[in-house]
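Only one structure is covered here, and it is reproduced in the block below.
The complex is shown incomplete by one protein chain, all other protein chains being positioned as in the whole.
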């Protein structure tokens, strides 16, 4: 059993807690903390033997904690991840790794100084069966070298706190990480084109077309539609020299009625990516239990996603093509 | 943690063991037995604290066992299930419940005498997301009352020990349980039609067309093709008064190359139903942990499947339509 | 220009007339007759130069008629087809070739006596692009030898004059001809199974499951649902030794809206088979123009379809398996 300390018991924190206690094998949650101590206490009541800590730093230091899961508010991620690195404990940090490029750099520097990987960032798409099969198809060479990719990220609607730049920082960031992983290349430029506005989104600049370029010259277009009502739909097609590979449609049922043949579309990301979240955390727990370094998105990936996200925000603000330069990649993150 | 005693550590037994220790939440395997004591001992070495028992009966009696999982050879199922019922412990029994109608009747009688449900039988299709969505679509009424169903059960090939009647007893039996569950009706007649033989199957009578009738007059046709090479494919379409509902195709990727657009087909049942097995056992563990009676396929379902399977074998042998009469359904299994 | 005499100006007659004058190349309709002389006269007014004949026999004898299209009431087909054979003129006869087995035999005998093929019967499915591609896929050998076929023939509803046996004689007869053509084998037995009734069809025995066996032992099941409301849907999947080949779905558009991804289903046979009718008649006109014998469904095919249809009606009436024996196939219809 891996003994887990959980920092943050908001929506995503409680969801990971449910996952670790009721869905996955091999974890026991032994310590909890939250900015709202009352919530932490209430949550801990359902967990026999779990202690409640006043701060994340306390929790990290608890000898009954083997590894840490960070689900707190984004701006606090840095301090807890750094604390875990300092303690030599593995840490799974929900995205984003940190909310500024500088904070990400500090985490990378700390991990490099520690001399080993301890951090994994919660980009769960890499654990989705469809994306994995897509990547395997591309890597198999059967479509030739990949040259372009068409993506679409569609939400039926967005919550009230969603702001103008959320469409990049909350939504597109998943596409950004996925593209880096799928192409195995860094993104070197971003551009955002703005079509006429969807009335469903009020004043929000929605939809957008995000255009990304990779170091090797691949071109990726990403439709971002976050108020399209019909459902939650994630699409992706890689264009190779000889063919293409596309995320399939995974309809569990086809109904013929009333003049049409139809399949349901997922309502939201929870429905679409439920299994990806499970697999992500199970694989992380398994590597922790085996004493292996994390195999998922690294601090470097978290840093790179942050830089590309920042550049995309700048591109949205200015209407210009924004070039992206990353710091040199430490040897810890190669190969 | 539900403390599980596992009877039988062959292929399916070890697979359930892996599931309970490495995939699912809430189980700890505390006791093991197998007809081959050496195998049981070797398996137990990987399970700290697990004891090895000389017999299934011993294992059932162990106070460190809360519930029992039976994965032994079919003809031994009856004795272990009866032992668990006698001990008042819940038991998950791999299909078939027992290998004769009489044995099934004895189990039903024992459970009825005990006055509460303790037995669940491993018909995992009811836990497959696609079948569940199909059933929900039918139950929603959007296709009107169901009148017919077309099914196909296709294997790329079958193992060497597969015999003439295995196509009914090993293969079609899954369709039989699924039809009973999906229509919510008993099956009252079976007929088997025999087309020309597939050379891939040598002397085996393959494919077959199994025709089932329900108490309410629904008609179900099941293509059984067990050497069709292209892959493992399970299909089903329910024909209603106003429309139809069909299992969808769940391709994770669509590849366009070499003049065609194509998706992969599963290789075998493990690939197709991996998640159904997980969900089946997790839900069973959850009900055991909650102190609730099992919600899955019951001893009655195991009995009914056995009777329909026997009738289908008779239909294959004789070429005739065979009528099926079940004993009266005890109140324990209604509602 | 092939000069066509048209016998019968009811719905299908006027549709073929429209086709020959407004859609296809190479035909000019020079002569018309109908049991209702007024209708024939009115139709002819739109055709400059066309003469109206009192009888079909007169029309056949008209030297300004190169070839004859028979669209009159079924029971009159025999006399007009025989007249055309006697005159040595090619004749395209709408299905059925004739309404009794004996009448079909007389036509076959007359054609054999004439020593050359002059008759084509209007089974248009052989001209449907999807069925042709299906047959090509089967003939290519890529699925191995065909062993079974699953078919479904679904109508949204049926007209008021539709009777108990129409479901065989009007509807299933298309499947019967298609199966003979696709498998290249005669049908040797028929059986009809009767599930519970669709309330949409009132007293009509609907749906049915028609089971056909071929000379070589292939087994074909045909779902006949003629009041299924959702639309007109024709499906077919051939089961081979190594794989299957299925009619594709030919959705021109896929709409994502309101929680689902959907495509329209054809309303009726006119929409589904419009092009097949065009191609059927164009190819017939082209062979007539080229002085070649007809290449489509022959008098033999019309005879065989009639016999299998009669047997299927008998099977529906009796509930029994009905064996089918055809007369010896004249050399004119081999190879």
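By letter and in written order, the chains are A, B and C; residue numbering begins at 1 in each of them.
The rule we apply is simple: a contact is a pair of C-beta atoms (placed from the backbone, for glycine too) under 8 Å apart; a residue touches a chain by one contact, two chains touch by 3 or more.
All values reported here derive from a predicted model rather than from experimental measurement.
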Shown chains touched by the chain that is not drawn here: A, B, C
Contact partner of the left-out chain, one of B:100, B:169, B:205 or B:249: B:249
Full-complex contact with the absent chain, from C:21, C:55 or C:205: C:21
Contact residue for the chain not shown (choose from A:2, A:239 or A:313): A:239
Listed residues C:15, C:57, C:186 or C:246, member touching the removed chain: C:246
Those residues of chain C which, in the complete complex, touch the missing chain: 20-26, 129-130, 132-134, 136-137, 142-143, 242-258, 263-264, 275, 282, 286
For chain A, the residues touching the chain missing from this view: 143-145, 147-148, 150, 152, 193-200, 207, 209, 211, 216-219, 221, 223, 225, 227-230, 239-244
Those residues of chain B which, in the complete complex, touch the missing chain: 229-231, 233, 249, 251, 256-265, 267
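We take it that only the chains that are shown with their structure count from here on.
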For chain A placed onto chain B, the superposition rotation in degrees, Cα atoms, nearest 5: 180
Chain centroid nearest the full-protein CA centroid: B
Cα-centroid distance, chain B relative to chain C, in whole angstrom: 45
Inter-centroid spacing, chain B versus chain A (mean Cα positions, whole Å): 37
In chain A, residues with contacts to at least two other chains: 249, 251, 256-258, 263-264
